[in-house]
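Before I ask anything, let me first share the structure, which is written out below as structure tokens.
Of the protein chains in this complex, one is absent; all others appear in place.
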Amino acid sequence: MENFLVADNLTCGYTEEVPHRHLPKREVIKNISLSLGEGEFIGMIGPNGAGKTTFLRVLTRILKPWKGKIFFQGKNLEKFSPKQLAKEIAFLPQNIEIPFPFSVETFILLGRYPYLDYFGRFNFQDEQQVKKMMELTDTVHLKDKKINTLSGGERQRVFLAQTLVQEPKLLLLDEPVAHLDIGHQIEILDLIKRLNQEKNLTVIAVFHDLNLASEYCDRLLLLNEGKIYKNGQPEEVLTYKNLEEVYKTVVIVSKNPLSSKPHVLLVPQWDKKCN
Amino acid sequence: MGTLFFLIFLIGCNQSPSHQVTESPSDQVTQSPGHRVTRLPVQRIISLAPSITEQLYSLGVEEKIVGVTIFCTHPAEAKIKEKIGTYLEPNLEKIVALKPDLVLATESQKKETVKKLKDLGIKIFVFKEGETFKEITEQFLQLAKILGEEKRAKRIITSAEKEIKKIIARDKNFFLLKVFLQLGSEPLITAGEDTFLNEMVELIGGANIAANLGKGYFRINREKVIQEDPEVILIVSMGETTEKELKAWLKFKNLKAVREKKIYLLDADKICRPTVTCFLEGLGTISKLIR
Partner (left out) sequence: MKRKILLFVSLFFLLFSSFIASLILGGEKISLRCLLTVLSNPAGENPISTIVWRIRLPRSLLALMVGAGLATCGCVFQGILRNPLAEPYTLGISGGAALGAVLGEIFFSHLLGYYSLPLTSFLGALFSIFLVYFFASQKKFNPTGLILSGVILSFLFSSFVLLIFALIRPERFHTIILWLMGDLSAAPTEIIRIVSFCIISGFVLLVFLSRKLDILTLGEEKATSLGVEPESGKKIFFLLASLIVSACVSSAGMIAFVGLIVPHFFRWITGTEHPTLLPAAFLGGAIFLLLADTCARTIIYPVEIPVGVITGIIGGIFFLIFFLKSKKWKIF
């Protein structure tokens, strides 16, 4: 379905914590308009502060748009009830603090909250979903461990499982593999790609690593200073001109010999003379 | 620490003169002076205040006492009596278990305790504690009436009044000596009008510098004391801090009291209970010192 997710002239940001008078607003996203189709795997890239995380926050309604609207599956995002929305859109934030040592199984079960009854009890279906997702993320052997005793890679897989048990149609990931080693990065992204392909799960993921974005995403959104600089396939977006303009650094773009996807090479500048 | 203890002790000797507590009808009735008090047949008495314990002994009814507070140490015989807790926190269970006919308390007792005892069906009588000699004798008479020992009480009072007259006559010919009464260390606390200490001082011809500064017990500024320059300083003992206070005053070498070495220590134990005997004793002690 085209127009699965439509953002229309979206503007949003944060209010500064300033100790006098009114709170000046700091716009982070400025007049963004885009349209996504169901089943797409979208990668959001761009420098720090470009507005990637902010955009995800608006989609999950953690932030309210200052201007513009968002339509999800044709309906205005504001019209969804919190629980309804939680069954459709799932968000995996960048940092999750865990002050309390839940067991892994319980932790993942909490992701079923939108489906629980009035008393918050887990039923058979919840447990089945959790079992399935734990198998998919290869976390079954961790189920009785406490979440604060896991390694980085294990934790990220558990977080992902918790997000997947929400059975969303749209999966939002904020730098899902940022702190993982290359083995785990591939493992997790493969899993997500598989879900995207086999279950038609729409994915919007923020990437820091341009090459991972290139390999896995159908489409890339290159954000810069709150605006969409380029919206298109990896080959269109990942050109040295775009990247040098946005990231303000020298790059060389070649091709991955196996997948033929664009491959970005970084160019250190420390030995060049200053202009 | 000594100050705190003394002040707690002082609670037994004082209450703010402003309010009158009225209780509900029947036997547990008012104690404002002047009201009729019915005599009750009592065999088992519990006292919740040291002053009351002492009065019970002087009325000769000590065999009827079945419970006292741990602070009831006068007379010495009271120490062997069964204890029902501290002055501030009498143990209700213990009181109930002792099956008293009558519980006697002063107004400084917690209202909750009084109410709870009444709710438990125990007769309790609350006395307004006396400050002046007149009030002390009135309260003593009230107690005596309840126990049917009026005659004895009257005898004690009459003999005490005679003694007081003797002391006054003996010491009356003194010029007015300015006296400062110190009861607390940090902060400095003195006794003003409507306190028995003040009355004792005035009876023997002294002038309490705090008499027109206020009623009851209150704080006073050391500077004010120095300004008044009393000829006598009476420090009521407060444990270890008494020595400190003494030394503190000795530093002010220009004070009359310091020059003439008229700073005296009074034993709080001996001087500070609102009973007739104690008043008499206290008066005697002070008069000897000031002379």
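Order of writing sets the labels: A and B. Residues in every chain begin at 1.
One rule holds in what follows: contacts are C-beta pairs under 8 Å (C-beta built on N, C-alpha and C of every residue); 3 or more make two chains touch, one makes a residue touch a chain.
Since this is a predicted model, take the numbers as computed values, not measurements.
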| item | value |
| --- | --- |
| Identified contact with the non-displayed chain, of A:G13, A:G51, A:P65 or A:G111 | A:G111 |
| Residue of A:N76, A:N123 or A:N148 in touch with the missing chain, whole complex considered | A:N148 |
| Contact footprint on chain B, counting only the chain that is left out | 7-8, 10-11, 14-16, 19, 70, 83-86, 88-94, 96-97, 99, 108, 110-112, 115, 119-121, 184, 189, 216-218 |
| Interface with the unshown chain - residue positions in chain A | 57, 60-62, 81-86, 89-91, 93, 96-103, 106, 110-111, 113-114, 116, 118-121, 146, 148-149, 166, 172 |
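By definition in this document, only the chains that are shown with their structure count from here on.
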| item | value |
| --- | --- |
| Chain A-chain B separation of Cα centroids, rounded to whole Å | 80 |
